[in-house]
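The structure under discussion is supplied below as structure tokens; questions concerning it will follow.
Here is chain A:
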Amino acid sequence: MSNYSAKSGADNIYQPSLARIVRILPQIKDHRLFELRFEDPEMRRSFTYNPGQFVELSVIGTGEAPVSISSSPTRPGVLELCVRKIGRVTEALFRLPLNSVVGLRGPYGNGFPVEAMERNNLLIVAGGLGMAPLRSLLWYVLDNRSKFKEIILMFGAKISEEMLFKFELLSLLDRTDMKCLLTVDKDEEGTWPVQVGVVTRLFDFVEIDPEITYAIVCGPPIMYKFVLEKLLERNLPKDRILMSLERRMKCGVGKCGHCSVGYKYTCIDGPIFTYWDAINLPEMI
Partner candidate 1 sequence: MKKSVVVNHLCRIEGHGGINVAIEDGKVARVEMDIFEGTRFLEALVVGRSYNEIPPILSRICAICSAVHTITSLMAVEDAFDTKISTQTELLRELLVQGGNIESHALHIFCLAVPDFLGYSGAFTLATDHPEEVKIGLGLKKLGNTVQETIGGRAVHPVNAVLGGFGKVPTKETLLRVKEELIKGLKDALVAIEFIASLEIPSFSESPTIYAALGSSAQEYSLFGDKVIFSSGDSREIKSYKELCNETVIPHSHAKHSYFKGRPFMVGALARIMLNGHKLKFEAKRTKEKLGLNSPSENILHNNTAQAIELVYSLERSIQIIDELVERGIKDEKPVKIKPKAGQGTAAVEAPRGTLYHSYTFDKEGRLTRADVITPTAQNLANIEKDFRASAERLVDEPEDSLQAKLEMVARAYDPCISCSVHLVRLTPKRTTLPLR
Partner candidate 2 sequence: MAKPKVGIFGITGCAGEQIVILNCEDQLMDILKILDIRSFHTALSENDEKCDLDIAFVEGAVVQPEEEILLKEIRKRSRLLIALGTCAVWGGVAAMKNEVSRERLKDEIYGPAGKIFESIPAQPLCSFVKVDFSISGCPIEKEQFLQAVASLVHGDIPILPKYAVCTECKTNENTCLLLEKGGLCLGPITVGGCDARCLSYSIPCSGCRGPVEEANVASEVEILKEKGFTLGDVHNQLRTFAAPAEALQTYFAKRGRE
């Protein structure tokens, strides 16, 4: 049909660009932070993203997987991905030596509504690998500190050895322009300097003004249940609770159907959804 215009090869939405792994920082067990740099200088300049967006990462020969961007767009030049080794693609990624080349496409997803969030208090609640997308947001808001009111981070890990970005986050404890609450479920050796207990206990230490607060939640499915309870208790409007959700994804661009939930696609309508969206989408959480 002549009335359709097709995109040229360069606009191929599935085309990964090559990027080099320039640094590998082991985090906790089975988690590593990969620092990537596009091979094409033009891509390096033009690749911009919002906190909360993700990329499709290809390990050549193995396959593709969606991964959140963990670095902040306020710190251009590097792209950091924090990956957990859990299946084929991630295992293959962990086998790659430094300086290997991988494929990247994106950024995809809606990302956090950072503009709408300006002039508000932010309550960031993370559990486990949920910190990966939230780290991007965290550094974004800290680098744009003046645009936001109070900033609270709550992050929980099972034990100290399992806390992602531990040293980076511990260094935030000294900051006076934010409240950083880090907790571990268990501290058998008694060496953990701050809070002990599940994340939800951290709510005891904070005041929340529901009128001007955005809560941002990301963590394992079980965490949502309890954190949401707390947030609703504090009267937070359902459409100001933001969550980053995970689904199976193949294309990342709303075609392959895998991440569809009800009438939304996690990849293009999400992965950031409000709690209100979630209640209206069966099976969402």
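With respect to how the candidates were assembled, all candidates are chains of the complex that A comes from, given by their letters.
Going forward, a contact is a pair of C-beta atoms (placed from the backbone, for glycine too) under 8 Å apart; a residue touches a chain by one contact, two chains touch by 3 or more; residues count from 1.
The structure presented is a predicted model; accordingly, all values stated were derived computationally and were not measured.
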{"item": "Chain A: touching candidate in this complex (1 or 2)", "value": "2"}
{"item": "Residue ranges of chain A in contact with candidate 2 within the complex", "value": "61-62, 88, 91-92, 95"}
